Structures are given as structure tokens and as C-alpha cells.
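Every protein chain of the complex appears in place save one, which is left out.
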Amino acid sequence: MSARAISVLRQNGGASVVTLLGEHDLSTAEELRSALGDASAAGDGVVVDLSQAHFIDSAVLSALIASHREVTGDGRGWAVVVGRGSGAAVRRIFELTGLDALMAVYERADDALTAASSGPEAASEA
Amino acid sequence: MSARAISVLRQNGGASVVTLLGEHDLSTAEELRSALGDASAAGDGVVVDLSQAHFIDSAVLSALIASHREVTGDGRGWAVVVGRGSGAAVRRIFELTGLDALMAVYERADDALTAASSGPEAASEA
Amino acid sequence: MSEAGQLELTVPSSAENIPLIRHAVAGFLDGHSIPEPLAADVLLAVTEACTNVVQHAYIDGERDAADIELAAEREGPVLTISVRDHGRGFAPRVDSPGLGLGLPVIAAVTQNVEIRPAPEEGTLVVMSFSLD
Partner (left out) sequence: MSEAGQLELTVPSSAENIPLIRHAVAGFLDGHSIPEPLAADVLLAVTEACTNVVQHAYIDGERDAADIELAAEREGPVLTISVRDHGRGFAPRVDSPGLGLGLPVIAAVTQNVEIRPAPEEGTLVVMSFSLD
């Protein structure tokens, strides 16, 4: 089985970054929700980095949507990175669900970080 | 086309009764939401009487679920009547969705009224 | 059993037309002497499929033919009802106004439901019911 991991890193710039490595689905959804909870509890913006995620499904999207709602509802920034390293299924499910209309999607992690660190308005201009 | 109507009646006993006559679906969902809003705005419990409803679909259920959530969230009573006069589709969609686990369903309007008038605890013991 | 023929119907995609379609199908079921509780299941499924067209098929703007097309026929013990649109094609919506009960209701009351891209454009939903 391929490696899979979820990490939470607190950045100085005012956001926490949740990074997903490998494949994620219902079997890691609880771990993901708890990582997103930790990131949010740090009190600043939240970035979810999917640039090294090979696979995600609708169970993962549900967790992202809940986190997005919570964090932006608080007036904080939230952004997600879907880049060249993201697996085909990751790009596909974002495209299918039209998620980029709901949330700020960036190709580069540093752009996402800048946006999420400066509040919800900037992060929705992706 | 068969007759269809939605009425809201304020009872003295501490609840408003929304009665659906005939067939209801997306084409009356807005009217239903507004009737449920009026009933809730009266400030007491809410009863939805489906004992003369011949047909309802999931668009109607969505409106009922939203009203149930709002009214019980406020600590008020909410109950629905599904009786002998309810159409086969009405009984069927309640059965399919297992809605009686979520909300208080009564066969008789006076039982629903009593329950909804005395707060959410009584109304959930249907 | 009487031979009560087929039903074909094309109406503009709007909420107001949903009861109209349901009544036409109720007439068709009557003509085939299809009793409760099956008739209620068929009318539920037809209503949900048409509601989906109105709520989801044409959301990305005006189309030439923003219609709902329904066809109903009976072959022996199987009743088949298909609902097609000429919309954007089947796609998930994170901003759906509904609770997501439509397709599950359809799947629960049918003997078989198929969803597929319609020829040219839009979505075709084929629902079968067993009369046995």
C-alpha cells in the first residue's frame, strides 16, 4: 500500500498548513477532521495542501467543506492547493464538483499561504 | 388539476397548524416555506397536518425538516400528522426516509397539537 | 389487461409543470390498471426525476430546448419510465439547494434505475418497475 500521511504545520505568517500525502478517503477522514480541527484551533488562517495528494474522494471533500465553512465563518482565511503533483482523481473531483466557485484554490502553496494569512476576502480572489 | 392549498391557523392552545390539502411538490415549496415561516413566527409550537395531503415529495420533506430544526432548536414543540386521509405517497416517503425517527409523527391532529403545544420533549415521544 | 399504449410528453422545464407531468403519468397508470402502492412509488420517482431536471439540468444559463421529456411504456410485467433533459449533463453540486434525497428516493422505489448521458447532450434517467 502506498504511503499516506496527514501533517499540520503552524506557519509564522498567520496560517496553519494541513498537508495530505498519498491517498485519502473514508479510512483517513477522521484523522483529517482532527488535523483540520487542530489547524483551526491555532486561531489563524488554514491552508490545505493537496499538491502531494494522489487520491481524494467525496469523504475528503466533505471534511474540507466543513473546515472551509468554519474558518471563513469566523472571518479567517482558508485556501487549498491543487497543483501539478496532485493526482488525476484530485483534480478531477475538484473539476466535477465546481469546488473552485466555493473556495479559494491555488496551484502554488505560497500563494495559498499568502491568501489564507490575510483573511477571507483575499482568499476568495483566487 | 386537483385542488391544492396551504393554510396556517393559529390555535389558542399554543401552536400554529399548517395544513396541506392536495398535492405538493417543488411547485408549492416556496409557498410552503413561507407558511411554515409564518407559523414559526407566531412564536409557539408548530403542527403540520398532512392528513388531507394526497402527495408530497422530497422537496416538501426538505421544507418540513428545515422547519422542524428551526422550531425545536428554539425549544418549541413541532409535530406532523400523517393519517388515514394522507395519500399513499405521503405515507410511503415517510416510511422510506425513516422520518419518524427524527420527528414526532401522529395519526391524529389533536394528539399532534397537544404534543407541539407542550414543547419538544413531549413531541418527541410520539 | 388492456393495451393502454405509451405515453410521450415534452414540457418546458419549470416547477409549475411538475404536477402536470405527474397527472399525465397517473392517467397512464390508470389506463394500465396499476394499483397502489406501486402507483404511488411510480409517481414519487417521476416527480423526483423531474424536480432534478428543474433544479439541476439547466442551471448554467438558457438553452434552446429547456424541456423535460418523459416516456412511459409497459412491456409485459415491466413498466419503464424515462426522463431526459438537454441540460449540462449530470454533475455533483456542492451548492445544491436540496438535501440529496431525490436520487435515493428514486433508487429505493424502482426495480432498477439507470443514469447516463443522453444522446447529444443532457441526462437520461431510466426507471423500471416490476408489476409482479
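Each chain gets a letter, A, B and C, in the order it is written, and its residues are counted from 1.
We take it that a contact is a pair of C-beta atoms (placed from the backbone, for glycine too) under 8 Å apart; a residue touches a chain by one contact, two chains touch by 3 or more.
Keep in mind the model is a prediction, meaning the values are calculated, not measured.
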*Decide which residue listed in C:5, C:35 or C:117 touches the omitted chain of the complex.*
C:117
*Touching the hidden chain in the full complex, which residues of subunit B are there? Just list them.*
58, 61, 65, 96-99, 101-102
*asked:* List every residue of subunit A that touches the chain not included in the displayed model.
replied: 1-2, 4, 23, 25-27, 29, 55, 57-59, 61-62, 65, 87-89, 92-93, 96-97
*Footprint of the hidden chain on subunit C, which residues?*
89-94, 96, 99-101, 103-105, 107-108, 110-117
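We take it that only the chains that are shown with their structure count from here on.
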*asked:* With centres defined by CA atoms only, which chain is the most remote from subunit C?
replied: A
_For subunit A paired with subunit C, centre-to-centre distance based on mean C-alpha positions, whole Å_ = 38
*Of all residues in subunit A, the ones touching two or more other chains*: none
*Junction residues of subunit C - those touching two or more other chains*: none
